[in-house]
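Of the protein chains in this complex, one is absent; all others appear in place.
To keep things simple, chains are lettered A and B as they appear, and every chain counts its residues starting from 1.
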Amino acid sequence: MEQAEIRRVYLLGAFIVAAFATPFAVGAWSGNIFYDRQWLMDLITVCLNGLLQGGVYAMYGVGLTLIFGVMRIINVAHGEIVMLGAYLTWVLFNAPEYLGLGWHLDPLLTMVITLPIAFALGFAIQKVLLNAVVGGPELTPLLITFGVGIAMINLVEWIFTTDYHTIPYQPDAFHITETIFVGKNKIISFAMALAISLGVFLFLKLHRLGKAIRATAQNPEVAMVCGIDVQRIYLVTFGLGAALASAGGALVSIQFGFNPETGVQYTVVAFAIIVLGGRGHYLGAMLGAVLLAVLENLVSFMVPNGSAMVEMAAYTMIVGVLLIRPQGLLGVKET
Amino acid sequence: MGAQPPEIALDIRDLRKNFGGIRAVDGCSLAFPRGQISGLIGPNGSGKTTTFNLLTGVIAPDSGAIYYNGDNLAGLKPYQVFRKGITRTFQITRIYREMTVFENMLSASRLSVPERQGRARAEELMAFVNLTHLRDEYGGNLSYGQQKLLEFARALMPDPDVILLDEPAAGINRTLLADLLTHIHRLQGMGKTIVIIEHDMNVIMNHCAKIFVMDYGLKIAEGPAQEIQRNEQVITAYFGHR
Partner (left out) sequence: MKQHIWGMLTVLLGATLPFSGSTVLADHRSGNVVLVGGAISQTGRYAEPAGRQYNSVKLWVDQVNQRGGLLGHKVLLTMLDDKSDTQTAIKLYEKLITEDKVDLLVGPYSSGITDAVANVTERYHMPIVAYGAASADIWERGRKYIFAVNDIAENYQKGAAHLAKQIGVKRIAIIGEDSLFPRMSRKGLEQWAKQLGLQVVVAENYATQKQGDYTALLQKIKAQRVEAIFSNSYFDDAAAQIRQLREMNYDVKFFASTVGPGLPRFAKDLGPTAEYVLGFSQWEPNLSLGHPGMKEFIDAYKARYGTEPNYHSASAYASMQVFEAAVKQAGSFDREKLRDALSTIQVRTMFGTYKVDEKGMTNHEGLTFQIRNGKRMIVWPPHLAEVKPILPVPKWSER
C-alpha cells in the first residue's frame, strides 16, 4: 500500500473513534452519564440493542448493495419491497386465523413462502422493466424503480388501507444477566438476519452461480465472453435482492409498526448503509449497518434531546467517512 | 444456408455493422482457415476489433452471416458463442481485479464441466503459462504482462476450438512475448484455430500463415506474408498515397 493510503486508513480510524466518542463526551458534559454499575449495564444494553438493530439494517442494505454492485442500478423501490415483505408476512401470519383455524402461522416460517414470492417479483421486475436499460444512463432505472415503488404503495394501500400493522411476536424480554434485558424478537431477528446474510455471502463466495454474480459485478463484458449469461445473472440478482429485502420486511413486521408508506424509511437507511460501507460491497453493507445502528443508539441514549439528533449524527458520520474515503469503508476505488 | 468448406473454421460473409451512420464493418467477408494462425491487420479504426465483437456476440451485426461448424453465429449472445467453443482476449486486458488468479481461471469454466475437473484444468493451464506461483494473488496485483498471460490462459479454460487474440503483444516485454508466441504455436499444434489482431508486424509477418487486411470496414487484401508486404493497396492504406 502506498504511504498516502496508509495515512488515510489511520485518519479514517481516528475519525470513527471520534464519532463514537462524541456522544460520551456530550453525555458526560450534560449529566446523562452516571458513574455506577447500573448505568454501565444500561450502556451495555444500548450497545447490544444497537448491534441487534444493525442486523435488521443490514437486511435492507445487502439486497440494495447487491443489485447496485452487479447492475449499477439504484433501486429506489427497495424499501417498498421491504414493506411488501412485511405485509406478506402479516397476511400469512393471520391467514389461518381468518380461515377460522384459530392459530397463527409463525412469522419466520412464512419466509419459506414469502422469499420465493419476493424472488419471483424481483425476477419479473427485472425481466419486464429493467433488463433493457441496464448499462444505459443511470437515471432511467432510477425513474423506473421510482415508479414501481409508487405503484406498490398504491396497490398495498388499495388492498389494506393505510392502517398501521404489527405482529406481536415473542414480545417478552430475554434475560441476559440480572440487569441486561433485550427483546426476544430482537434476538431472533438478529439471528435470522445474520443467518440469511451469511448464507447469501457464502453463496456468492462458493456457489458457481454466486461466483458468476460476482464476476458480472466486477466486469459484465468479461463475464459475457467468459460464458456467463449476463442477462440471466441480472434476473437472479434482482430476485435475490428482492428476497433479501422481503426478509428484512419480515423482521420489520415482528418488531415495528408498518404501513404502505413506511417503505421510504427503509430505502433511506439502506442507501445510507451502502454509501457508508462501500457501494456494491456486501460485507461493507453489514459493517456499515452495525456502525450506523450502534452510533444512533449511543446518541439517543446520552445526548440531550438525542432522539431528534440521531439522523444528524448518522449523516455526519457518513459525510466524514466519504470525505476521507470516497469509496466508503470497504469499497474499492473505481478505475 | 451456404455451404461452409471444411478447411474453413470461421466463415464470415458480408458482415455489416453501423454505429449511428458510421460504417464500422461494411460488408466484410473473411474466411479463417482451420487449424492455422491467421492475422487480422489494418490501420486504427479499420473495424478489426468490431469484427471480433461481432464474432463473439458482444454486439449484434446489422446483417451478414458467421458460419461456424455449419451454424450461423450472427445474433447469438456472448455466452452462447462461448459455449460453442470460441473464446477471446481483449486489446486492453480485462481480468477480475478483485479475484485471485485461480478464481479468474475458474470463472471461465464451462458450467457443464464438473467443479473438480474445472479446478484441475485451471491448475494445468496456470502451469502452461507459468502463473502457478501467483495462484492466490489478486488479479489487480499482477504486472500488465502477467495479466495478459492470465487472460490468455483463461481464454483456454473451456478448451475452445477457436481463439481470438486482440493485440496480444501490446505492452509486454520481449521475453514474455516470445513465451506467448511459443504457447500460441503449441496450441496450433493441437489443432486449434487462432486469429490475432496485432500492430506488431514482426509477430504478424513471422507467425501467421495467412493475413487479412481491413480498411474502412472492408477487407482489402488477404494472403501469406510475402504477398501482403508487396500489396500496393495495403501500403496505401497504411502510409497513404506517396
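Criterion: a residue touches a chain if its C-beta (ideal position, glycine included) is under 8 Å from a C-beta of that chain, and two chains touch if they have at least 3 such contacts.
As the structure is a prediction and not an experimental result, all values here were calculated from the model.
Novice: Where does the absent chain touch, in terms of which shown chains it meets?
Specialist: Hidden chain contacts in the full assembly come out as A.
Novice: Which one, A:Val269, A:Met286 or A:Leu329, makes contact with the chain that was left out?
Specialist: Counting the whole complex, the residue in contact with the absent chain is A:Val269.
Novice: With the missing chain put back, which residues of subunit A would touch it? List them for me.
Specialist: 32, 34, 38-39, 42, 45-46, 49-50, 53, 157, 161-168, 171-175, 181-186, 252, 255-259, 261-262, 265-266, 268-269, 296-302, 304-308, 310-311
One rule holds for everything that comes next: only the chains that are shown with their structure count from here on.
Novice: Averaging over Cα atoms per chain, report the distance between subunit A and subunit B in Å.
Specialist: 44
Novice: Can you list the residues on subunit A that touch subunit B in the complex?
Specialist: 208, 211-212, 214-215, 218-219, 221-231, 332, 335
Novice: Once bound in the complex, which stretches of subunit B touch subunit A?
Specialist: Residues 56-58, 77-79, 82-83, 87-88, 90, 94-99, 103, 106-108, 110-111, 115, 154, 157-158.
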